[in-house]
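Notes follow the structure.
So, chain A:
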Amino acid sequence: MYFQSMTEFWAMGGYGLFVWLSFGITYALLAVLTAYSHYQHKQFKRQLSARLAREQRVKQYQEQVK
Partner candidate 1 sequence: MVALSTFVQRELRLLARQKADWLNPVLFFVIVLSLFPLGVGPEPNLLRLMAPGIVWIAALLSVLLAAERLFKDDYRNGVVEQLVAARQPLLSFVLAKLFTNWLSTGLPLVLLSPLVALLLSINSAEFVAMLLTLLLGTPLLSLLSVMGAALTVSADKGGILLALLILPLYIPLLIFASSAMEAAAMGLPYHGQLAIMLAMLLFAMALIPLAVISALKLNVS
Partner candidate 2 sequence: MFKWLHPYAKPETVYRLCGRFYPWLMLSGVALLALGNIWGLAFTPPDYQQGDSYRIIHIHVPSAIMSMGTYSAMAIAAFIALVWQVKVAQWSVTAIAPIGAVYTAIALITGMAWGKPMWGTWWVWDARLTSELILLFLYLGVIALSGAFSDRQTGAKAASLLAVIGVINLPVIHFSVEWWNTLHQGASITKFAKPSIDPSMLWPLLISILAFKVLMLALVCLRLRTAILQNEQHRPWVKALVEE
């Protein structure tokens, strides 16, 4: 560890704001992109199973009519 104490580490020699801002935004953006991609995947699977269920119902209905 190069820094003497935790406070010094957070202060980053007076540049704390800029350093932690950059790192924070980077991690936040990467996390958001990952989470959003996961969400899209799940969401699509849900939509697809809903559609398959709907088609199933249509088929059942058509068979009843016959």
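With respect to how the candidates were assembled, all candidates are chains of the complex that A comes from, given by their letters.
Operating definition for what follows: a residue touches a chain if its C-beta (ideal position, glycine included) is under 8 Å from a C-beta of that chain, and two chains touch if they have at least 3 such contacts; residues count from 1.
Here the structure is a predicted model, which means the values were calculated and not measured.
One chain among 1 or 2 touches chain A in this complex, and its number is 2. On the chain A side of its complex with candidate 2, the touching residues are 1-3, 9, 12-15, 18-19, 21-23, 25-26, 29-30, 33-34, 37-38, 40-41, 44-45, 48-49, 51-52.
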